[in-house]
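One protein chain omitted, others in place.
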Amino acid sequence: MRKYVLKRLVQVMVILFCILTILFVLFRLAPGDPVTRMVDPEMTPEESQHLIEQLGLDKPIWTQYLIYLKNCSTGEFGYSIHYGEPVARVIWDKLPNTILLFTTAVLLSAMVGISWGKIAAWRKGKATDLGLTIAALVTHTLFLPWLALLLVWIFAYQLNWFPITGMISDDVWLDPEAGFFTKAGDVLYHMVLPLTTLFLIHFGSYLLVMRSSMLDTLKEDYIVLARAKGLTERDIRNKHAAPNAWLPVVTSVGLSLAFSINGGALTETVFSWPGIGRELVFAVSHNDYPLAQASFLLISTVVLMSNVVVDVLYAFLDPRIRY
Amino acid sequence: MALLTVENLGIGYQTAKGLLKAVDGVNFTLEPGHSLGLVGESGCGKTTIGMALMGLLPPNGRITEGRIVLDGLEISAMSEDELRKVRWNKVSMIFQAAMNALNPVKRISAQMVEAIQVHRPEVSDEAALTRVEGLFNLVGLPLERLYDFPHQYSGGMKQRAIIAMALALNPKLVIADEPTTALDVIVQDQILKETKELQRQFNIGIIFISHDISIVADVCHQIGVMYAGQLVESGPAEEVFFNSKHPYTQALVSSFPTLAGPKTKLAPIPGEPPNLTGTIPGCRFCDRCPKDTASCKLDHPQWQEVGPGHHVLCDHC
Partner (left out) sequence: MQQATIQDLKAKRRALWRQRFMENWRVFLRNPLGRIGISLLIMFGLMAACSYIPPMIDPMYHPMTGVDPKVVSSVGPSWQHWLGTDFMGRDIFSQLLAGARVAFMVGVSAAFMSVVLGTAVGMTAGYMGRFTDTALMRLADMIMVLPTLLVVLMLAALFGKLSIWMIVLMIALFRWPGVSRIIRAQTLSLKQRPFIDAARVSGASHLRIIFRHIMPNVLPLAFLYMTFRVTSAIVIEAGLAFLGFGDPGTVSWGMMLQWVWKTGHMFQAPYWLLPPGICISLITLSFYMLGRAMDEVLDPRLRDETQAG
């Protein structure tokens, strides 16, 4: 198992290396002078000279490539043009916020999707099944930013239940009295709407996968044996059918991670959630290439690593897979 | 008192083309500790009977007439909750597709222990495991493989595990539905011998389902030959096998090489069984019967006694 994890990590490194190389090549091919795109024009001449040297922009192309690889692997992505700060400092703070929202959303929607899919399969053809399936189909195909705007409009603007945007309230965080739980509660309060958005978009596909996988599983011979053993229908469903039916859902979670992070970036943007997705969108709109590049690399890393986690989880759930 | 009495059993499946009468007017009894072999070609309703005995017919199947009485309990009239207590406790089953009957994501030990604890919740985990170890010894499985997952077992081992599981609660009746078809001849032979031995040792009633009459004749006290949902010949094993009277049984006997004897040429029975969806006048075998007469097509044949306990559903023998 450890060997498998190592192998997957090496694969991630290889993919990241490919992405880096492609970005490097495209950046040289793109219109515009690399120096003006990487270096803030408002810097003092000494500062910019220092940065140019650090990035190796005055060296021949191969040396530039090697310096670029070295810089990226040590997390030095240059200076953000907009913030006038090292990119690393800008985005490292944002990473936990993205991971918090993204993993909570994926876990929540997978768990709910699985349990409701199980119920739908069990009640196949009944009203519960029909209702759940239709709900899944419809929410799954809603256009995410639009759903986000609707939720903001209804629950934040009209009903005033939740904040319109952001992740924290300043008055809570500036209050020296506020303890950990107050602060955590505040973040949670801000997270409700973004999380609801992502949840509504995602649980449907997991529900549908779980439902059909559960229906397939219920036709298996070991289910008949379980029934013959005198197990209650409830135990058959929960102890025998579900653990097998999970497997395709886990696969589908893995396959949809990229889709989820797209949605994550859109959600972060609409709700001004201070994550890397929003930072990427912001950087691209403000022509801040160093920031955009670093955000993109970091997001890719998050997706690739979550893929590894999902694969390991799969191997853990299915005893037939041993690496 | 008989362990099992099946009276005039009829079972139908609701299908797109109407009610399919998979089993029609079947009668037999089984004494405790005896074994009955049900033989017949594919689709004649053997599994259907086995499932009905467990109260496990699929949702579109139901008992249309007749009764099943097991050890004084009327299976055919029980509710799902009552049936659940009887299953595996009094009657267990080794399924036709035993290869896929073990849950791939659960350890064998857990699946065996579960079978015990469902019916005896008071049994502790350790006690249940001890019992499982005993069963493993009984069926000749190595103890160190107890905690394996099913995919780590060979076909024969899986089959043994299922047999062990079927014996877990000392049931009075075990239904073995083609328990060895997926195995190679040597393992098949071993398992059959062991089954016979176990049966004698524990005085279990067995219903042994197979399409191979020579195996059944070897293993069972009684044989019931089925054709198109009906029993057509029944009696003591030697009688039915060496002295078959029904033309279908005769064809069956000659279409299989005996396990012990020399391999003779197989004589497959030409033709196909009738469609079971409509009503069938006359004898169901008449289309394929070498002896059929005009009257066979018109009237239902009657049961004839041709020897002590040996009955045949045919008017011309």
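Letters A and B mark the chains in the order given here, with residues in each chain numbered from 1 onward.
Methods note: a residue touches a chain if its C-beta (ideal position, glycine included) is under 8 Å from a C-beta of that chain, and two chains touch if they have at least 3 such contacts.
Treat the numbers as computed from the prediction; the structure is a model and nothing was measured.
Engineer: For the chain that's not shown, point to the residue among A:Leu20, A:Val87, A:Ile114 or A:Leu257 touching it.
Structural biologist: Spelled out, the listed residue whose C-beta touches the missing chain is A:Leu257.
Engineer: In the whole complex, not just what's shown, which of A:Pro86, A:Gly117, A:Pro163 or A:Gly277 touches the removed chain?
Structural biologist: A:Gly277
Engineer: Hey, which chain A residues sit against the chain that's not shown?
Structural biologist: Residues of chain A in contact with the hidden chain: 15, 18-19, 23, 26-27, 30-31, 125, 137-138, 140-147, 149-150, 152-153, 157, 212, 255, 257-259, 261-262, 265-266, 269-270, 277, 280-281, 283-285, 287, 289, 292-293, 296, 299-300, 303-304, 307.
Note that in this section only the chains that are shown with their structure count from here on.
Engineer: Nearest whole angstrom, what separates the Cα centre of chain A from the Cα centre of chain B?
Structural biologist: 54
Engineer: Which residues of chain B touch chain A once you look at their complex with the stated criterion?
Structural biologist: 54, 56, 84-89, 92-93, 95, 97-98, 100-106, 114-115, 118-119, 149, 151, 162, 165
Engineer: Sort out for me which residues of chain A touch chain B in the complex.
Structural biologist: Of all residues in chain A, those touching chain B are 220-222, 224-232, 235, 239-240, 243-244, 317-320.
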